[in-house]
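Structure first, commentary second.
One protein chain omitted, others in place.
Here the chain labels run A and B in written order, and each chain numbers its own residues starting at 1.
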Amino acid sequence: MIRRGGRRGGVVAAGLLTGALLGLGFPAPARADPEADRIGFRSYFQQRFPDVPAEAWIDGMYAIDEGARQQWQEIEDFPPYEFTVEEGQALFQDPFGDGRSYGDCFPDAGRGIRQRYPRFDSETGEVETLEVAINGCRARHGEPALSYDSKEMLALTAWIAYASRGRPMAVEVPDDARALAAYEEGKRFYYTKRGRLDMACVDCHGRYAGAFIRGDHLSASLGHPTHFPVYRLKLGGMVSLHKRFHGCIRDVGAEPFDEQSREFRRLEYFLTYMSNGLEANGPAVRK
Amino acid sequence: MRDVVTSALVLAACLALPVARAADDSRTPAVEGVLAAVESLRAQAVTAGHEWLGTRSLLDEARAAAASGDAARALELAEQARRDCELALEQARREEEAWQGRVLR
Partner (left out) sequence: MRLITSAAFVAGIVAFAPPSGSADAPSLLAGEVTPAGLAQGRDIAFDRGKGNCLACHVIADGQLPGNIGPPLMAMKLRFPDPDRLRAQIWDASARNPETIMPPFGKHRILTGEEIDLVVAYLYSL
């Protein structure tokens, strides 16, 4: 949890005093305000890239690299994830051992649901990603959990993403102290420098988004979570958002967290909230 | 409290070190104590969410060196791991507040 510094304590104390003087009783202490954060986050990129509308960032660096965009567009016309999506659809409809299927766990036969994940699960008090929800569904129907980097899991999430294309991301942080705390932890993770290289997510994908690292553009965090899983040309296969987190954390010289660890789920919660309003457009092809 | 225990362990280990060197016996409490103390520092870094890449393998190598009787090598590796853990913990303490200055707006 965030340790409150003396200065902040002073502010809170002053607030309490003011509240008491005004006869309002005890005001709530300064608390997370995801919507204010989201507006600030978007406006940062708007100021840095006045010619790039927020909606364009769902295509990552192709939002700003016209030359690379054309090549990429050609690949997207015959996407290498096509079979994965079909496989995912078949898996989604396949009956479990008990005769039920994923359709019993997810509304609308799994169409148009991606944009609501991750969601806060008020029963467990934890952030539930789509992957966790899929395994939760399996558990309820007596099926073993899928490994997070299995072909099956990636196919299912690819299909659900595909069947949700065009829906604006709509992650909710309910008015629940646990949800706000989870969001705040994800936010803190994003802004925290870590590892031997002493770098934060925001260093590369915020402040230096658009710059070149070696021969590659650094992409912006805005729009990152809208298009996963991705087919990475470099690896010739599908990659989840958490796998990408894992790689980034390693690259800065820190011990990475596991896919679907509490840390990464919270980071995804924060990041996806920042992209609320942008279209879900997964899966996608990336370098 | 854990710090106190750690320090006591380390102090004990260090006091015993000259003996360990003379006897050149890697299985003395000295090497074991140093390894245990560094492991506890690593655990603190993990708890803080700031463990660095490579610390685990340094400690694994140190344990392997100790097991094979190479106390000097074990202590050298443990010292590297200790310095990384101290730096990681320093980073964690700094970041408790510093991250807030980076919020995009």
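Here, a residue touches a chain if its C-beta (ideal position, glycine included) is under 8 Å from a C-beta of that chain, and two chains touch if they have at least 3 such contacts.
Remember, predicted model here, so these are calculated numbers, not experimental data.
S.K.: Considering the full assembly, with which of the depicted chains is the omitted chain in contact?
M.R.: Checking the complete complex, the chain left out touches A, B.
S.K.: Check each of A:69, A:100 or A:196 against the chain that is not shown and name the one that touches it.
M.R.: Result: among the candidates, A:196 touches the missing chain.
S.K.: Looking at the full complex, which residue from B:45, B:59 or B:75 touches the chain that isn't shown here?
M.R.: Checking each option in B:45, B:59 or B:75, the one touching the absent chain turns out to be B:75.
S.K.: Which listed residue (A:139, A:211 or A:235) would be found touching the missing chain in the intact complex?
M.R.: Considering all chains, including the one not shown, the answer is A:211.
S.K.: Going by the touch rule given at the top, which residues of chain B touch the chain that is not shown?
M.R.: On the chain B side, contact with the omitted chain comes from 3-4, 6-7, 10-11, 13-14, 17, 21, 34, 37, 41, 72, 75-76, 78-80, 82-84, 86-87, 89, 98, 101-102.
S.K.: Pick out the residues on chain A that sit against the missing chain.
M.R.: 196-199, 203-204, 207-208, 211-215, 218, 253
To be clear about the criterion, only the chains that are shown with their structure count from here on.
S.K.: Averaging only over C-alpha atoms, locate the centres of chain A and chain B and give their separation in whole Å.
M.R.: 35
S.K.: Flag every residue of chain B that touches chain A in the complex, lowest number first.
M.R.: Answer in residue numbers: 46, 49-56, 84, 87, 91, 95-100, 102-105.
S.K.: Give the list of chain A residues in touch with chain B in this complex.
M.R.: Spelled out, the residues of chain A in touch with chain B are 2-3, 5, 37, 40-41, 43-45, 187-189, 191-196, 198, 200, 202-203, 206-207, 250, 253-256, 263.
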